[in-house]
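I have placed the structure first, in the form of structure tokens, so that the comments after it can refer back to it.
A single protein chain has been removed from this complex, and every other one stays in its place.
Chain lettering (A and B) follows the sequence in which the chains are written, and residue indices restart at 1 in each chain.
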Amino acid sequence: MASEEVARDVLQRTFVKGGRYWQAVAVLAVVFLLGVVGFILKLGDERAQWGYFAATFSYLFTVAQTAPVVSVALRLAKNHWRRPLARASELFAVVGLFNLLFFIPLLILLPSIEGRNTIWILGVWPSRFYTPHIFDTLALVGLVVLGLLFLWTAAVPDFAAAREQRGGRGRYAFLALGWQGTARQWRIQRALLGLLGGLYFMDVLTTHFLISSDFSMALVPGWVDSIYPTFHALTGLQAAVAVTIVTMFLLRTVGGYREYLPMESFWGLSKILLAMSLMWFYFWWSAFITFWYGRLPVEQNIIQLIMFGPYRPFFIIGFLFCCIFAVGLLIWNPLRKSPAAMAAIAAMILVGGFFDRMRLYVASWSLADTTEHELTKVPAAIWPQVPDLLVIAGGLAGAVLVYMLATRVVPVMSIWEMKELRLYQVPRQLVRRRMLSLGKPE
Amino acid sequence: MANQAVLGLYRTPEAAADAVGNLQQAGIGHNDYEIMTGVPYPEGTFGEPPVRHKLYVFPFMGAMIGLTLAILEGAGTQLAYPLVTGGKPILSVPPIIIISYELTLLGAIVFTVIGIIFESRLPRPALGVYDTRITEGLIGVVCTCPEERVEEVRGLLQRAAAIEVKVGQG
Partner (left out) sequence: MQDRRTLTDIQVNETLTNTVLKTPLLWYVILAFMGGIVMLGVVAVGLLVNMGQGLNGYNRPVMWAFFLTNMVFWIGISHAGVMLSAILRLAQAEFRRPATRAAEVLTVFALATAGLMPIVHLGRLWRAYWIFPYDFSRGIWPDVRSQAVWDPHAISTYLIGSSLFIFVALIPDLAVLRDRTTGIVHSIYTMLAMGWRGTVRQWRLQAIAGIILSALLLPVFVSVHSIVSWDFSMLVGVPSWHTTIFAPYFVIGAVHSGVAGVITVLVLMRWLFGWHDYIRREHIDSLARLLFVVALAWFFFFMLEFMFGLYHQEGTEMVVRELWLFHAPWNAIFVIFILTAFVIPVPLWLFRSVRRSFPLMFFTTILVNVGMWLERFLLIIPGLERKHPFTFSWGEYAPSIFEITIITATFALVATMILLFARAFPLIPLGDAKEARVLRDEIRIGRRTVQAVLREE
């Protein structure tokens, strides 16, 4: 397909959506409204009952707000095969905005640090006891803003293309910021993408660190697990890759972008997904073996609380789906070369990821007293009630809804990057063998 | 009747590919000729069929053997000398997992290396018809054929601009 056709085709698909798209939007909107009902029903519940709500927040943060990192990291590595999938992963930044809805109630429910020994020893207005509330809000809001800026910067040339198609007026004229595509503008855009990408990456790690510590680990007395924030971030990256694969597959099958998304992109991501799934085991095992070996009573209780005790079914599903089954399937080349199989495995990992978040967050939120020195007794399991299920379903549906609506505005395929790909990827003949020449501009 | 080996030496990969083409056209089977280079060219550069091998079986075999040995060691030694240390159960599973991990990979690595050597058809006691200039950049096409076809093959190799053709015992 020629370069001009790419722009026309992608913009056409962005502006005009079919009947199935609007049907899906309607269904998702209904489920989201049911979630709102569930939330209203939950008002007035004790803190211990909000575990599933916290898990949903953490899951959306893990999946959607980590997803742009896929684009950032592959851009830094200068891969050619990331071009077709870059936008699909960046676009998840808009879900971050939606996730703030979940953050606000949790912020109100989060207990102050009064009476606890914590790392928050600095005093910050309005009271030192609310330091985590302030820093976590800053980090999360910062992440949302950075994500949207990154998306905007990456999409400006495409907005300009849309502006031309729409006769130079309307919302695209604003979004394109007067982009003309001069050499200077391209240089600035490239530098900005690098800068914002780097900041986003760092803020993702920081936010994972803060959310996992303050909203999960710190609520369990005596749980000092220095690898936990990294485990949290790693599972986030795994989910980010998985959700990108699922999105790519949907774009390929129902979105009509079959020609744009080659097997190579799935193949490239599949290797990363395999590495992440192996590291899932590694990071989990590093924590487990230290607690298992040490035999300290508090560590034994924590293993019980988050792994083998009341939430054992959740743990086993998460462990099998995200790690054992994932690795067992992903080592087979034929599966990794099949987009459908990859999408199925990625979907399984996303399901496993939700169970993993539930075992961690429901367990941490279920403890009544956060000021004890050590966890001495593992509380009984809290199973989800009808409002919890409604909130979970509504939260997930709302996130997908926001993403789908965003594809109406932002082209889900990066037009300028697809054009750039055509410059740097040229077929060549090496004696009797057809090869591909990949240009590496410095 | 003894088979003979005919070796044509070429300066460029194009010439070597022509020689391979000539041999294929003359109906010589893929198992009867080999291309020797000092550089790894991408598969199919000379128009030869893809290499078939069973290398992937070896690591699995090795892994199974390593795993078995590891479980024997990990579980066997704990049961054979039942001494409680650090309050851990007599038959502790996590250490067995660690030992199994190492020995499984060790088995897989050792068997892969054996597999590579075996599948590369090494060790080969005699080099046969060979030229040391191959490691200096020339490309050799060697064809094994019955004695009566030697002249025909020599012609086929020569036609593709060989700089030299050698004949020896195959």
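The rule is simple: contacts are C-beta pairs under 8 Å (C-beta built on N, C-alpha and C of every residue); 3 or more make two chains touch, one makes a residue touch a chain.
Computed from a predicted structure; not experimentally measured.
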Pick from B:Glu14, B:Asp32 or B:Glu73: which residue touches the chain that isn't shown?
B:Glu73
Of the candidates A:Gly294, A:Pro313 or A:Gly328, the residue in contact with the absent chain is A:Gly294
Selected from A:Val27, A:Ala48, A:Ile104 or A:Ile119 as touching the chain missing from the view:
A:Ile119
Which parts of subunit A are in contact with the chain that was left out?
117-119, 121, 205, 209, 222, 224-230, 271, 278, 282-283, 286-287, 289-291, 293-296, 423-424, 426-428, 430, 433-442
For subunit B, which residues lie in contact with the unshown chain of the complex?
34-43, 46, 48, 51, 53, 55-56, 59, 73-74, 77-78, 80-81, 83, 85-86, 88, 92, 95-96, 98-99, 101-103, 105-106, 108-110, 112-113, 116-117, 119-128, 130, 132, 134-137
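The rule we apply is simple: only the chains that are shown with their structure count from here on.
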Distance from the CA centroid of subunit A to that of subunit B, rounded to the nearest Å?
44
Interfacial residue positions of subunit A with respect to subunit B in the complex
288-289, 292-293, 295, 430-433, 435
Which of the residues in subunit B end up touching subunit A in this complex?
13-14, 17, 41-47, 86-88, 94, 98
